[in-house]
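I am attaching a structure below and will ask some questions about it afterwards.
Note that this complex is displayed minus one protein chain, with the remaining chains in position.
Residue numbering begins at 1 within each chain, and the chains themselves are lettered A, B and C in the order written.
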Amino acid sequence: MNVIVTDKIFDPWQEVQRFQNDMQADGQFGACVTFIGTMRDFNENTDVQKMTLEHYPGMTEKHLAQIIDEAKQKWNILDAFIVHRVGDFKPGDPIVLVATWSAHRAEAYEANRYLIEELKSRAPFWKKETLKEGTRWVEHNTPA
Amino acid sequence: MNVIVTDKIFDPWQEVQRFQNDMQADGQFGACVTFIGTMRDFNENTDVQKMTLEHYPGMTEKHLAQIIDEAKQKWNILDAFIVHRVGDFKPGDPIVLVATWSAHRAEAYEANRYLIEELKSRAPFWKKETLKEGTRWVEHNTPA
Amino acid sequence: MTIDVKFFASLREKMGSDGQQLDLAGLETVQAVWDAATSNAEMPVNLLSAVNMEYVDLNSVVKDGDEVAFFPPVTGG
Partner (left out) sequence: MTIDVKFFASLREKMGSDGQQLDLAGLETVQAVWDAATSNAEMPVNLLSAVNMEYVDLNSVVKDGDEVAFFPPVTGG
């Protein structure tokens, strides 16, 4: 499974290690790049206390699998792995893990960056933040 | 300690998690990027059975600390962490971990890439590979 | 034909509903589905639409059994 969407808190380091062990590709990859997106306790200069992440079940998984396929066509990578959590978050909770493996480092970096940028622009997730003064939907992601 | 040079096998995921816990910056960083360089069982089309990594004690740590300082000046990152192993390696063993933390993802990616490129061009480490037919010193790193 | 309409996130809250089943006659577009589902409400700027979980534009034609979703810009990751 290259894509996991879960409503449970996850440990990104455990997930990436488990996936890498399952790859059984020791000695083939020289580079692994990971990106971990984590909930901050501030956004646009305002304290954020909680966050709820909504998604479109089915469409999310479909598009995450699509962007992984695209990355594999564009770069010579051995594998890629995405975990994205949904539901209720507190500051410090991991939101997303993107991991890429390749023989040489350039491919792993570039594919990793591609995956998170495409995820942020195409995968149907929506964030709603709880502030001191109420709640607000995040209207758009910050550009790369 | 932002720099560790060790002759013992290390678990990059445990190291990055330990360092992140010690940062006590939960909620401040939205992005963590890690690069892990691992020994492959081939290089330049030849099977590699073992590798020995030599370094210049003192100069290595000094230059790794320098490039971290440079990255902190160039990008708005919260912290950076480098672990590099020396001594005897077998294929699949982690060689290097570079981790960067920032509020937004662009900085963590760019600083991470900077650190590994500078490490590869400036930090005094040397690889010697054991092939079926004997040993060879790696003469230069592949360009980025 | 039957169309399964879905609303997400702030649009879902605004509509007070996560969607509905619509019975429509003849050849219809995504725009027509929106109009029928919302009683011709004004369409929010930046609204995104998908048919059967693929992004489409408002002129796309729908067919019986399609799932048509409307939602604001995505903010995952």
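Odds and ends about this structure:
To be clear about the criterion, a residue touches a chain if its C-beta (ideal position, glycine included) is under 8 Å from a C-beta of that chain, and two chains touch if they have at least 3 such contacts.
Since this is a predicted model, take the numbers as computed values, not measurements.
For the chain that does not appear, the touching partners among the shown chains are B. Touch with the hidden chain on the side of subunit B covers residues 37, 53-56, 58-60, 62-63, 84, 95-96, 116, 119-128, 137-141.
In this text, only the chains that are shown with their structure count from here on.
Distance between subunit A and subunit C, defined via averaged C-alpha coordinates, is recorded as 26 Å. Computed from the mean C-alpha positions, the centre of subunit A lies at a distance of 23 Å from the centre of subunit B. Note: centroid distance subunit B to subunit C, computed from Cα atoms, is 49 Å. The set of subunit C residues touching two or more other chains is empty. Counting only residues that touch two or more partner chains, subunit A has 37, 116.
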